[in-house]
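All protein chains but one are shown at their positions in the complex.
All chains are identified by letter, namely A and B, in their written order; residue positions are counted from 1 within each chain.
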Amino acid sequence: MLKHIETYFERHKIQFWIFNIIVIVSLLKIFQMFAYPETHFKEVFTKDNMRFLFFGRPGEIGGLALTFGLAVISIFLSFIIGSVFGIARWSSIKLFKIPAIIYIELLRATPLLMVIFWVFFAIPVFSMAFFHTQAHISPTVAAIIAFTLFTSAYVAEIVRAGINSIPKGQFEAAKSMGFNNTQTFILIILPQAYRKMIPAFVSQFVALFKDTSLAYTIGVIEFFRAATIINNRLYLSFEIFSFVALVYFSIAFSMSKFSHMLEKKVEKQLNA
Amino acid sequence: MGYEFDWSVLIEYKSLLIQGLVTTIKLSVLGIFFSFLIGSVIGIGRASKNFWLSLFASYYVESFRNIPLIVQMFFIYFTFTLSQIFPFLNSWGNFLGLHDVDAFFSALIALILYTGAYIGEVVKAGINSVPKGQFEAAQSLGMNKFQVMWYIVYPQAIRIIIPPLTSQFLNLIKNSSLAMTLGVAELTFATQQIDAETFRGFEAATAVTILYIVLTLSTSFLMNLIEIKFSKGVKNA
Partner (left out) sequence: MEPIIQMKDIQKYYGNFHALKKVDFNVDKGEVVVVCGPSGSGKSTLIRCINRLEDIDSGKIIVDGFDLYDKKTNINKVRQEVGMVFQHFNLFPHLTIKENITIAPVKVKKISKKEADKLAMELLERVKIPHQADKYPSELSGGQKQRVAIARTLAMKPKIILFDEPTSALDPEMIGEVLDVMKELAHENYTIVCVTHEMGFAREVSDRIVFMDHGEIVEENTPDEFFNNPKTDRAKKFLSEILHH
């Protein structure tokens, strides 16, 4: 009988997902009944609280909107910087390769939290050392710089792996048609490589989206910090943090499922 | 005049740095050990041919992978008072020389559950990469499912698993820095402490970064040795 259910789910995907949601919600409910019988969700879900969580304080961008903003800006900038370092890392010219290796390995060996602190501490120091003024930048800008630096190292590795994955035959075919090195690279190799890298990029974006929660530590009022501010006021941590977890989960999960679909489409295209 | 670097604070505050390092090591060692255990169980479940087992294992993996680690830490720390629910944690805390039992174990549990989910996928991929013929040969000799996994499949999977596993272990070491948000006095916390007292955050951050690099390099090195040991004689038949 169980086997019939299996085959049914294989064919009817929507019913499968409905089943999954029902099971998970039931499991969570059972957990809640044991761990935390008296819930006060109503006090959390006020209009003001929700507005704060999703959009921040009136007059400034905060909350989930800021979370997305941080993630999008950082991924865009790190895409550019990471591509530069990634190509440099892949190239065989020592002048480019060695600095790239140092940059990438240094950033990848450091916890994101340390990068955030380091940027926060380093900016006044460097501005003093080079410009003789004590620069003060907003925590949000510092966070963006930190996220960009950190993610660019991982993007660089994705780019390097992507270029490496292009079969040598492509280089040879382009050369034999008369393209020089630069043309080969820009017109033939990079387009293919970047298409292959899309799933990895999306996955990196999802990771960055989750990591924006770390901006909490330098005072950026994004989604997570907004939640902790409400928690400091209401002390209803089960309700608040389970809601936060649910929101992050829904967004991150949907994005990675979307990425899977993309991956399948890309695979079909490239296996021509 | 530019900024005057004062590296001597590092020597003055070296006990803070060392304490931070030790706490990070405690979190990392315990975290690595238990997340590997959980990850192996989940991974074997994920790779299982039983649809339901695989499905429930995937519930675990997707849940813990898609929620930020810091959220998991806060949820556990603020919702439950671990030392009340599990009094034995107090004696463990004494044994480990911990100051804040609740914070340490909340962070540790979240770290284990989070990393365990990622390791689960790594283990699944490793088991799936063992050729089907190995299962079949073991089964045809009369071995039951546990014997097949324990004597034949898992030993072969481990060799393949080690590089991505190492990467997850390194992630765990880096992620341990999040424990500072609960007040656990590990390395990153030490950076802030030194800065708070001396305003020499830059020097402190540099020193701490170097320490993290030392930690990650040593772990990579150790895992490399382990990989070599497991590769002795394991070639494809």
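Here, a residue touches a chain if its C-beta (ideal position, glycine included) is under 8 Å from a C-beta of that chain, and two chains touch if they have at least 3 such contacts.
As the structure is a prediction and not an experimental result, all values here were calculated from the model.
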Statement: Displayed chains in contact with the omitted chain are B
Field: Contacting the left-out chain in the complete assembly, out of B:54, B:90 or B:139
entry: B:139
- prompt: Of B:83, B:147, B:167 or B:198, which sits in contact with the chain we cannot see?
  reply: B:147
- prompt: Of the residues in chain B, which ones touch the absent chain?
  reply: 131, 133-134, 136-144, 147, 151-152, 155-156, 159, 233-237
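Going forward, only the chains that are shown with their structure count from here on.
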Message: For chain A versus chain B, what separation do you get between their C-alpha means, in angstrom?
response: 20
- prompt: Where on chain A is chain B touching in the complex?
  reply: 2, 6, 20, 23-24, 27, 35-36, 106, 109-114, 117-118, 120-122, 125-126, 128-130, 132, 210-211, 213-214, 216-217, 224, 228, 231, 237-238, 241-242, 244-245, 248-249, 252-253, 256
Statement: So, in the complex, the side of chain B touching chain A is made of residues 1-3, 51-52, 55, 59, 62-63, 65-72, 74-75, 78-80, 170, 174-178, 180-181, 188, 191-192, 195, 201-202, 204-206, 208-209, 212-213, 216-217
